[in-house]
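Note that one protein chain of the assembly has been removed; the remaining protein chains are unaltered in position.
Let's look at subunit A:
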Amino acid sequence: MVFSADDWQAIRLTLELAALTTLLLLIIATPLAWWLARSPSRWRAPVSALVTLPLVLPPTVLGFYLLVLMGPNGWLGQLTQALGWGLLSFSFTGLLIGSVFFSLPFAVQPLQHAFESLGARPLEVAATLRARPLDAFFTVALPQAKGGVLTAAILSFAHTVGEFGVVLMIGGNIPGQTRVVSTQIYGHVEAMAYTQAHWLAGGMVLFSFAVLLVLAGLRRGRDRVMP
């Protein structure tokens, strides 16, 4: 057996976290990207900068502030305690919130580009055919931005699988709840269990390579349709 029971548990948890994060991100990022692509508001630049922030910030910064925010003195911690949910740190829900923040730009940016490249024309045509905005969005804009949606989903998923710093900072390394593949690898390396580390780390490399390969394939497919 190459992977231990602990390793499998970490793999399963990582996939669950990545899948849920992707789902949540598509729900959150789609309207956000739409607004960023279309809105004439002067708030667009600051919001766009805010969304992109996790791309440049070290995960430890994000993780540290999340830890402070979710703690008993942070507003999020006070809110969840008032609601009777306890603290979110060291929980799967906490990780999920962290992952959504962390992977936000990876979902928003492809969607935003896709919406921007649509231009105004298809929606204007839809409007002249008396499609309501929401109707036009779902029947015209979204199908045409399909490539962007797919890229956003794949990138969010892959990026969450590879997440490390945030999990380390707010996770607490609880088996089955917050111990994911990346932290498991880290533990193996620190404990000098290099063979186990190699199997998991090598698997991660292969997985990431496969994801990028799929993305490249998608891009080429799209180019062929629209030369």
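Here, a contact is a pair of C-beta atoms (placed from the backbone, for glycine too) under 8 Å apart; a residue touches a chain by one contact, two chains touch by 3 or more; residues count from 1.
Rule of thumb we're sticking to: contacts and distances are computed from a predicted model.
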**Q.** From "Glutamate synthase", "Dihydroxyacetone kinase subunit L", "Molybdate ABC transporter substrate-binding protein" or "Aspartate carbamoyltransferase", the hidden chain's UniProt protein name
**A.** "Molybdate ABC transporter substrate-binding protein"
Q) Looking at the whole complex, which of A:Thr30, A:Ser89, A:Gln112 or A:Thr160 touches the chain that is not displayed? A) A:Ser89
Q: Using the definition of touch stated at the top, determine which of A:Ala33, A:Val51 or A:Met70 touches the missing chain.
A: A:Met70
Q) Which of these, A:Val2, A:Leu23, A:Val125 or A:Ala191, touches the one chain of the complex that we don't see? A) A:Ala191
Q. Which positions on subunit A touch the chain that was left off?
A. 64, 67-68, 70-73, 77, 86-87, 89-90, 168-170, 172-174, 183, 186-187, 189-192
